[in-house]
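Input: a single structure, listed below in structure tokens.
One chain of protein is taken out of this complex; the other chains stay put.
Now for chain A:
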Amino acid sequence: MSTIHSEAARRFNDNRAKTTWHDATFWSLRQKRDNMASGLSEWEELREHASQIKQHTVTHLADYLEEFSTQLESRGVIVHWAKDANDFNNIVLDILQSHGVKKMVKSKSMLTEECAMNPFLENHGIDVVETDLGERILQLLHQKPSHIVMPAIHLKREEVGQMFEEKGISTEKGNYDPTYLTQCARKHLRNQFMEAGAGMTGCNFGVAKTGDIVVCTNEGNADMSTSMPKLHLVAMGIEKIVPDYKSLAVFQRLLCRSATGQPTTAYTSHFRQARPGAEMHVILVDNGRSDILANDEHWETLKCIRCGACMNTCPVYRRSGGYSYTYFIPGPIGINLGMLHDASRYSDNVSACTLCLSCDNVCPAKVNPGSQVYMWRQKLDSLHKANTMKKCMSKGMEELFNHPLLYSSALRLAPLANLIPDSLTHIRSLNPWGVGHAMPKFANESFQTMWKKGKLNQNEQKEQ
């Protein structure tokens, strides 16, 4: 009856204090976002504008991609096209091997997670070093991101400090001061930047008209990754295109305000070509995006700018954590992207939604991930992934509610259920409701019965 998500969420909730902390941490991000949004009187117009720009761009994708790649190529940037993850990984490997690269530094990219690039390259003897602090911590701990913007937020500084000691990154034993630990990481990463033969960045926005790769970070690590090595690789999903600077400005105003509640990221870098003596490659990745575009009910997920605001506002994410989801992107948008990637494999996340629709209202590009979860639920039965208890209950209700006479009889008999002792109804596998609730009591007389008996003093009974 349960899903992988609900089971993982159950274990997460066993630690009540940690759940409280997790919920409060992400709620405070939602509040910071609210503060930022309320500072812009045109906020709702911006969201609508962003949504329309994305809709326009993804429905004219071929034209904009051509404009974009032509711009880049005119300045000597080498553009590659990858149809799937495998293609992408092999292109990256070819570039690195042909340049004799043994170590690559990289800034944050959810696309490389999507393609499982790091393990692929490592299997081919290439050392990949994450340079975003959170991502680096996770890499050293052999963990996955639990959030797309704040990947290591689930960790406590003590856990980080102890690991840094073990790895020799920090030297002062027992010093878990965040500033000290950050300085240690900085020194450690400085050497990695010096040694690396290539640097990879993601891409928040690709500007078609000018051929800019726009990368937003708070740590400047993307700039370090591209300033030291003489080979720059860009991993970019084809939906990251925006038409021009004017449209870019709309997203710039929305992205960071929605993501972390800052007016903008500390660093916003535009890469247009390789610096003298260096080389720049842009790898444009489809990996299922064209199929999503052709999907009537879910194409809007392509409007997503990966800000993570839907996770921060999601009451279920906040109380179950990123690791309770089976797809590498958690939360409302992750439920959708997982289903689009492989519906049979990732259907366990579809339970993680109350349909409260807070995410639909918070999303800066109006993706409406919550409303789309409703659509996915309708598909689970045909995928043979429907919850049998829910199906059985729904079947029963269908029968009952399609037969008004049966319904009337059930109403009369319902109060008998009040006599069943709690010890029988409160068995988790039979009645999950009993896990947290006392059973509601049926009224001795339903509204319908009262009406039929004229107990409402109807002036004239108006039966139909």
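The definition used in the following text is that contacts are C-beta pairs under 8 Å (C-beta built on N, C-alpha and C of every residue); 3 or more make two chains touch, one makes a residue touch a chain; residues count from 1.
In this text, contacts and distances are computed from a predicted model.
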item: Listed names "Acetoin utilization protein AcuB", "(Fe-S)-binding protein", "Pyridoxamine 5'-phosphate oxidase N-terminal domain-containing protein" or "OB-fold protein", with the criterion being the UniProt name of the chain not displayed; value: "(Fe-S)-binding protein"
item: Hidden partner chain, touching residue among A:S41, A:S98 or A:S344; value: A:S41
item: Touching residue (missing chain; options A:S74, A:N175, A:S394 or A:S409); value: A:S394
item: Among A:S170, A:S225, A:T313 or A:Q372, residue touching the chain not depicted; value: A:T313
item: Residue numbers in chain A that touch the chain omitted from display; value: 1-3, 5-6, 9-10, 13, 19, 23, 27, 34, 37-38, 40-41, 43-44, 313, 315-316, 319-320, 350-358, 360-362, 374, 377-381, 386-387, 389-391, 393-395, 397-398, 400-402, 404, 407, 411, 414, 428, 432-433, 435-443, 445-448, 450-452, 456, 462-464
